[in-house]
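One protein chain omitted, others in place.
Let's turn to subunit A:
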């Protein structure tokens, strides 16, 4: 590998590390297949989002400082999660004496599909994935990072994940009735507003189920963990995969 190749720090959200190692492996392998030099810094922990969204951003100075220390030296930071990337960009409290690193990290951190389309400038993927796929847009990725146009706005439609998936041979992209309704996960919302969270999840799933979606995919495992948890309780045969898993499997 060319020594001038940018060095990517792989940021794996804590719950992905613990519950979905295959998503992290797929992200790593995908980036490697696309010619990237990737390292996973072992000292990384959690970005602090659960605390901040619960109203304790002020208690996340330590975790945020730690994150900046771990990832500050990389050319790019890439994560298979729109939500955690958004948190790092928007909701890190100002860290004293690390202003420069903080601003660099803000500009160099990317969600996976965003990194592939915007930085690697890959607009189509060649590969095979003969399945009927429904896409769940995570709100933080879509409206926070603008990974896709939101249905409320009058702008030209775009969707970075769709761009990467739609050319895979055999992949059937399913259009939903409500293209970007929230699934109801919402971090601590999923337990503090349990009844609503479940109802929203069931409704979201129903949209996919009615359209005979075989595999439900998305860019954030937190939404998928929630939807999968409901589907599994229902005994639904639907399968769930992260976008990274589909791409990594499809391009071999």
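Heads up, the rule we're going with is that a residue touches a chain if its C-beta (ideal position, glycine included) is under 8 Å from a C-beta of that chain, and two chains touch if they have at least 3 such contacts; residues count from 1.
Here, contacts and distances are computed from a predicted model.
Visitor: Name the omitted chain as UniProt records it, choosing among "ABC transporter permease", "SGNH/GDSL hydrolase family protein", "Transport protein DltB" or "Lactate utilization protein B".
Guide: The UniProt record for the chain left out of view names it "Lactate utilization protein B".
Visitor: So one chain is hidden, and I want to know which residue out of A:107, A:123 or A:199 touches that hidden chain in the complete assembly.
Guide: A:199
Visitor: Looking at A:20, A:71 or A:92, which residue reaches the missing chain?
Guide: A:20
Visitor: Over the whole complex, note the residues of subunit A touching the chain we left out.
Guide: The missing chain touches subunit A at positions 12, 14, 16-22, 24-25, 28, 40, 42-46, 48, 50-60, 62-63, 66, 91, 139-140, 143-144, 150-155, 178, 180-182, 184-196, 198-201, 203, 225-226, 228-230, 232-233.
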